[in-house]
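Got a structure for you, written out below as structure tokens; questions coming shortly.
The other protein chains are all here in position, but one chain of the complex has been omitted.
Here the chain labels run A, B and C in written order, and each chain numbers its own residues starting at 1.
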Amino acid sequence: MNREAAPKGHSLWFIPDGYIPPESSGSLESHESVCVLNCNKEDVTVAITVFFEDRPPIERIEVVVEGRRTKHIRTAGLQKDGESIPKGVPYAMEVEASLPIIVQYSRLDATQPANALMSVIAFPS
Amino acid sequence: MNREAAPKGHSLWFIPDGYIPPESSGSLESHESVCVLNCNKEDVTVAITVFFEDRPPIERIEVVVEGRRTKHIRTAGLQKDGESIPKGVPYAMEVEASLPIIVQYSRLDATQPANALMSVIAFPS
Amino acid sequence: MNREAAPKGHSLWFIPDGYIPPESSGSLESHESVCVLNCNKEDVTVAITVFFEDRPPIERIEVVVEGRRTKHIRTAGLQKDGESIPKGVPYAMEVEASLPIIVQYSRLDATQPANALMSVIAFPS
Partner (left out) sequence: MNREAAPKGHSLWFIPDGYIPPESSGSLESHESVCVLNCNKEDVTVAITVFFEDRPPIERIEVVVEGRRTKHIRTAGLQKDGESIPKGVPYAMEVEASLPIIVQYSRLDATQPANALMSVIAFPS
């Protein structure tokens, strides 16, 4: 089998538990990352749709990840038409890519002087 | 392929490690969330069955999640016929939905002044 | 479809990162749990094989989980023929069950006054 030819990953991923902690203390800053691994030779365009509890989604915020590279995307920096993800609000993400990728989601909560970490592989479709 | 037409997620999910920490200290309160992402246009009814180590399950506590919305459900607030999930007791959950959804489970333990976080994508069936 | 008739979960699961922290401080004790959800009406016998870095496995330590119940099994309490899992040593587990179950693995590390948590759904086969 020509393993190089098989696609690595999936092109649709979901992250139900998104949350940007509103505060930081200590030496690290609270943040979340959507970590993308692009094993393809070609660049990939990633479109992130953001779902909320009480209002319509922000549709398809686009980010490019170069071929044979990773990108750890800070959610606080995502923007489209002047809209961004507010801090301290529960949300969720759908991540659609132009080629198969692998997606992991991690959060560092530095609300307290001691930091807390969580991480999941996103759910592929 | 018409991606819009493909179901996003599964309609049956499992979370074996449930636990509501009995105490909190510091600025945040210990809690767990069952985070649901509903990508469907229609509302979804989610039925959560709670399993214990030493007594029969609490069957099908129902929660509605609107179409194209997420809902981060606090387990401490789940109730049926006056029954709720006791704090400080190991339990597990089965989550059945009327349409495909994606489910993530997260716990913030603030027993100590420094918080601790854990998260998993629930197991789909 | 008769959902009740479909098996819920798998009968073989793997946990590569096992580790019982050797120390505790603060109000909680460091521990790990193998959390089993048994949705079957029948009791399930779970056989846990423990793999090490530098010696042969401890084969098939058995635990019973009742029907329609969960059990959060502390790894420090597992024993067979006088052998148990030593603290402070990297190990791994294979969990084989007599009927399909769902398995999650969680660790509370209370080495420091502030606790740390991690959790994964075990890998099914």
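What we mean here is this: contacts are C-beta pairs under 8 Å (C-beta built on N, C-alpha and C of every residue); 3 or more make two chains touch, one makes a residue touch a chain.
These numbers were taken from a predicted model, which means no experiment stands behind them.
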item: Touch with the omitted chain, as defined above, among C:T45, C:Q79 or C:S125; value: C:S125
item: Options A:V36, A:I61 or A:L99, residue touching the unrepresented chain; value: A:V36
item: Missing-chain contacts mapped onto chain C; value: 12, 14-19, 51-54, 56-57, 90-92, 94, 107, 109, 111-114, 116-123, 125
item: Missing-partner contacts on chain A, residue numbers; value: 3, 6, 8-9, 26-28, 33, 35-37, 39, 68-72, 102-104, 106, 108, 113-121, 124
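The rule is simple: only the chains that are shown with their structure count from here on.
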item: Rotation in the CA alignment of chain B with chain C, degrees, nearest 5; value: 90
item: Chain B and chain C: spacing of chain centres that average the CA atoms, whole Å; value: 21
item: Contacts with 2+ other chains: residues of chain C; value: 114, 116-117
